[in-house]
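Shown here: the complex without one of its protein chains, the others still in place.
Order as written gives the chain letters A, B and C; numbering starts at 1 within each chain.
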Amino acid sequence: MSFDYKIADISLHEAGRHQIRLAEHEMPGLMSLRREYADAQPLAGARIAGSLHMTVQTAVLIETLVALGAQVRWASCNIFSTQDEAAAAVVVGPHGTPENPQGVPVFAWKNETLEDYWWTATQIFAWPGVDRDPAQGANMILDDGGDATLLVHKGAEFEAVGAVPSATADDPHEYTIILQTLRDSLAENPRRWTGIAEQIAGVTEETTTGVNRLYQLAREGELLFPAINVNDSVTKSKFDNKYGIRHSLPDGIMRATDVLIAGKTAVVCGYGDVGKGSAEALRGQGARVVVTEIDPINALQAAMDGYQVARLEDVLESGDIFITTTGGKDIITAEQMQRMKDKAIVGNVGHFDNEIDIAGLERIPGIQNVEIKPQVHEWVFPDTGGRSIIVLSEGRLLNLGNATGHPSFVMSSSFTNQVMAQIELFAKSHKSGYQGPDAYQTEVYVLPKLLDEKVARLHLDALGVKLTELTKEQAEYLGVDVAGPYKPDHYRY
Amino acid sequence: MSFDYKIADISLHEAGRHQIRLAEHEMPGLMSLRREYADAQPLAGARIAGSLHMTVQTAVLIETLVALGAQVRWASCNIFSTQDEAAAAVVVGPHGTPENPQGVPVFAWKNETLEDYWWTATQIFAWPGVDRDPAQGANMILDDGGDATLLVHKGAEFEAVGAVPSATADDPHEYTIILQTLRDSLAENPRRWTGIAEQIAGVTEETTTGVNRLYQLAREGELLFPAINVNDSVTKSKFDNKYGIRHSLPDGIMRATDVLIAGKTAVVCGYGDVGKGSAEALRGQGARVVVTEIDPINALQAAMDGYQVARLEDVLESGDIFITTTGGKDIITAEQMQRMKDKAIVGNVGHFDNEIDIAGLERIPGIQNVEIKPQVHEWVFPDTGGRSIIVLSEGRLLNLGNATGHPSFVMSSSFTNQVMAQIELFAKSHKSGYQGPDAYQTEVYVLPKLLDEKVARLHLDALGVKLTELTKEQAEYLGVDVAGPYKPDHYRY
Amino acid sequence: MSFDYKIADISLHEAGRHQIRLAEHEMPGLMSLRREYADAQPLAGARIAGSLHMTVQTAVLIETLVALGAQVRWASCNIFSTQDEAAAAVVVGPHGTPENPQGVPVFAWKNETLEDYWWTATQIFAWPGVDRDPAQGANMILDDGGDATLLVHKGAEFEAVGAVPSATADDPHEYTIILQTLRDSLAENPRRWTGIAEQIAGVTEETTTGVNRLYQLAREGELLFPAINVNDSVTKSKFDNKYGIRHSLPDGIMRATDVLIAGKTAVVCGYGDVGKGSAEALRGQGARVVVTEIDPINALQAAMDGYQVARLEDVLESGDIFITTTGGKDIITAEQMQRMKDKAIVGNVGHFDNEIDIAGLERIPGIQNVEIKPQVHEWVFPDTGGRSIIVLSEGRLLNLGNATGHPSFVMSSSFTNQVMAQIELFAKSHKSGYQGPDAYQTEVYVLPKLLDEKVARLHLDALGVKLTELTKEQAEYLGVDVAGPYKPDHYRY
Partner (left out) sequence: MSFDYKIADISLHEAGRHQIRLAEHEMPGLMSLRREYADAQPLAGARIAGSLHMTVQTAVLIETLVALGAQVRWASCNIFSTQDEAAAAVVVGPHGTPENPQGVPVFAWKNETLEDYWWTATQIFAWPGVDRDPAQGANMILDDGGDATLLVHKGAEFEAVGAVPSATADDPHEYTIILQTLRDSLAENPRRWTGIAEQIAGVTEETTTGVNRLYQLAREGELLFPAINVNDSVTKSKFDNKYGIRHSLPDGIMRATDVLIAGKTAVVCGYGDVGKGSAEALRGQGARVVVTEIDPINALQAAMDGYQVARLEDVLESGDIFITTTGGKDIITAEQMQRMKDKAIVGNVGHFDNEIDIAGLERIPGIQNVEIKPQVHEWVFPDTGGRSIIVLSEGRLLNLGNATGHPSFVMSSSFTNQVMAQIELFAKSHKSGYQGPDAYQTEVYVLPKLLDEKVARLHLDALGVKLTELTKEQAEYLGVDVAGPYKPDHYRY
């Protein structure tokens, strides 16, 4: 069988295969699921449209989904985050060759344009035959940030009214491209997304931003299929967000700039899980960390953890490194960047690139943008005798753009949640006709705590952790089962 | 007016007053509530039976309740935790004298017997006239650990059947005393607790153990009045449990033993919030920390935080300091203590003293219990040439028994929640006839997140924290209000 | 034999004996020397005048000296630092009774006056018969801070000219008392100190301040006997100064104030070993630490370790806790304390109490000094509506005044150096006629590195440390002996 894909360079597949082999060693949760479900094949019949950074770790995820029976098409959810060798290895597959790839169609390469990006997003839904028969198409989405889900929802919404609106002057540039993508689609097939939406049994969503969108859709009654919020599994949000960033933030800064972090004043905007991991990493490297926060509880946590909590305005001139971690927008404005000291470093590990106002920088007359190396740009302000700041990954996720994202082990934790969520939803979505009392309805769910604990359990051996087992008496005293779950739902870890 | 109380030594009141004045400086949340509600007097009419460690910080809490209009009677919730000078100062009050005390009746002193303890618990319900007319009695409980609530519930339960059962051989010694206390009460007044229970508009509970009991009562349909779970306010559980213990655990160990923590192997049983604070404190002092856990998620957190996670069995011989933080029971058995190295230190900061099997130690034939100083005992094992272990506070909370408990600032955070919860429940309990749609029913609640955020907010200025304010656009983008609350309920901080 | 001593309360001896027994467990270096030299009795014939904080740990030191054959008389080197039960236990001795003490004469009690203090300093030289025959007196000094050495040198100096000068207006109050002490002595015996000085074979000095004085005397040709600088053994200065203070600083602050350290801004003046330990302890408790420094190298170290380095002037208004660690003087002036925020905490762990200008505070008209408890004073500034600061231990060493000083284990390391130094000097001082090529001349020495390494070696087992042994080939490759010493003298650890 020949199949469609678009990647940078298939000849990288061997390098990718080596890395995948090493990553498998670091992803005990996924490898354990492969063993556990080798016979049951719980994803047989699943056709998964995946949109998630196309890294080596994601390759192990994809191949786990396939090992559990799924068919898969994949795009990245970020224009910079693809590791080309991982894409190549996934396309070729463990048993294929470049001439006879036997893996999974991937539509991703490092440094896509926004137009490319939204084209790749459409391709994960372009299953052979789907335009004739939507039932040939995807029946599951695995999403990160919600772009795949957005495309389906917006597509169906515009198809319902038969027209795609024009972008307004206030819309971000990217939205213009989305609209054009859907406009083109509408012209080709006026019921494409409506058909697709009907077939989707559910989506499992990786990250805060996507989850927020899902809850918003649900609140407004516009959600089209059940969703599992993977982000808020403890073994995701408290691990990937915190421990992943603790690794990949300094990794990104170091690879990008080689600047000594020690002795520097590092300003971390936001003290959620990502901010906590960022602050800890930077302090661990000897930086003096200043935190900015809007939420008094998180602010108090930062203070208790020994960080100065200030307003960005008050540390613009003294900060050396500025990192946004918020998921919000306009966290650092162009005007603020103009007030920073010479060669200040600015980067984002939150979500979208609008945390840092790159567009605002571009609008400064006479500003120069010098590429030091890929994903490292020096913006030289006019009439300042060469005063400049260093912007990482053009304001997009620097841990992906300047490094290789979260390491395998934390991604194993996140992705084990993803696979379990896919199994759950595929088996028990009311959209696919499941009628049990535990059927997932068109709402947003989190995984049951016992599965969350299972994800953790699958990662302990690799670290030499020896778990204590409750006696029956102790369990009774605590009012829990010996096998768990051990904590009430509101427990915060 | 003369009133009843029982404390150790009223002449300590001036020393207590000095300490209260300094503590007020460290309790900005409570002081701020005094200013905010000076006119409104929201607790006018409230008669609060309080059972919570009678420390200097609690004195500031009590006087805040009084400043908001309440009448109060108080006991400690632990036989060792009373600071006698605080009790004296509260009884005398800010404007009284030992001869003419104008404060609050307190029934607490350091080093009560268990018999004393349960007697004091009855006294906080012994309002003048209550036996004639329960409506003269307490209408609110402020509880820590649930003993006051237990007394009311058990009292009413036994009154309903008209008899108090005998203790069985398996019951802890303390339960025998509770039963006797209630047996005596039944003889005196066969409807005492039933009457009291009817009058109670609600309870606000401070700690995990008490909260667990409340949820259990609620699940079993036996809860008699609404409850607010103060423990699970973020500004309580994530502050008091973690940051409080981080301070008071090393404080207790140092005061008790003067032993250098650095270089020692410290075993922390449990990695919940208390365990996290314990581990951080001990590592901060240069100990090598080993964690034991039953919950795979917490165990994985401990590993990610760089701690070895082992079973207690495997580190008995190598550990120097053993700290239980679990809320469970039989965490360290007498048999295990016998295997520890000479002069190993054993202490508890979890909840009840059954985390460490002191009773088991006592049963070892020939063992010697040498009091080094109050709350520090050396248990010398027989036939070992003098091999011994050091037990702190007889297995009860060492941070209270060997030091002075959590410091004022964290208690301000906890207690500001308590006061807000008292205000809420007193105003809106269905038990007191409130009919609004937001009436608290006979269930267990947590405080609304906005109040939780308010607690944090009241503590920022004192630490020099400058909060960032969302713009309207940013708030809309995030889908929150500029003034909060900022996070979904499931957010874990 | 009956002997003279002056302590607070001999009835405390049993409590002291318990504590000494536990301390012995934490002082493996000293206990190991007792075993090693049980037969050789290298200090037989030594008459040691000791001046060092009379704590439980010092008791173990004293009894080690005695176990090695020495006769000893002891005073404290600080008016607040004596633990009365330790003094009592030392006087009684392990085998004596209060009625028949068989220990060592001690002249020390908690809270001496300065007059008392200098009287006790004379008593350690007042050996029976010494005034008749100086050869009956002390032949060794064990000093901490150099006061005993000062007394001998100044005494001899004034005796040489036959008169004691008057204090000038600029002299500190304490110097007036020293002069009076010597004036009285001169009247009694015009050759007392001259005789004593001639007999002293050498002094071993514990701390930086004393060492600095010794080097100054040596430089100016005024040193009267050989000296071993124990302070600069690695196992002293890098352990006691850093790790000892890391323990005893938070211990002192906590016992004194119960104030939560977390979230506070703590200003540490000086980033030498004591400052490093202080900063680490405070950060470990969640404080934001700001360092002040005069030395650019230490300042750069502080910056690399992630601390803000500022001038005291710039953080007076924002600091919550101010700790001096410098060994200098006038580090915090009265004028600066007036500018601090309400209830700021001020304390010293450097050396002398002139680091903090208490005398300046006293001179402010209308200021009030309220004793909160012993060693904790609130200085209330006039005309400020009650604004005050909290001063610990009246500006003297707060870790001794508010807590119990360094813990046993670090003191074991320091004191093992002391004992080795006493053995060395007593055996090989040119003053006592030793003629070997390795005779100690009237200069200041440090212990040979191999002995320094031995001190460390004696403390490893207790911590479970397993040392790696060099192979012969590896040792040759490195150019060292398999048994050490391993590092060049200039190595900084």
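Simple rule for what comes next: a contact is a pair of C-beta atoms (placed from the backbone, for glycine too) under 8 Å apart; a residue touches a chain by one contact, two chains touch by 3 or more.
This is a predicted model, so every value here is computed, not measured.
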| item | value |
| --- | --- |
| Residue among C:122, C:301 or C:325 that touches the chain left out of view | C:301 |
| Which of A:136, A:180, A:216 or A:318 contacts the chain that the document leaves out | A:318 |
| Chain not shown: contacting residue from C:69, C:96, C:327 or C:448 | C:327 |
| Touch with the omitted chain, as defined above, among A:281, A:312, A:358 or A:419 | A:281 |
| Missing-partner contacts on chain A, residue numbers | 15, 18-19, 22-23, 25-26, 56, 243-244, 246-247, 250-251, 254-255, 257-265, 280-281, 283-286, 318, 342-343, 370, 372-373, 378, 390, 403-404, 407-410, 463-464 |
| Touching residues on chain B - with respect to the absent chain | 262-263, 283, 286-289, 300, 303-308 |
| Chain C, residues in touch with the chain not shown (by the definition above) | 212, 215-216, 232, 234-235, 237-239, 242-243, 273, 292-304, 308-312, 314, 327-330, 413, 446, 452-454, 456-457, 459-460, 463-471, 473-474, 477-479, 484, 486-490, 492-493 |
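FYI, only the chains that are shown with their structure count from here on.
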| item | value |
| --- | --- |
| Homomeric contact chain A-chain B: same or different residue positions, threshold half | same |
| Nearest-to-centre chain - CA centroid comparison | B |
| Interchain centroid distance [CA atoms averaged], chain A/chain B, Å | 41 |
| Per-residue multi-chain contacts in chain B, two or more chains | 243, 463-464 |
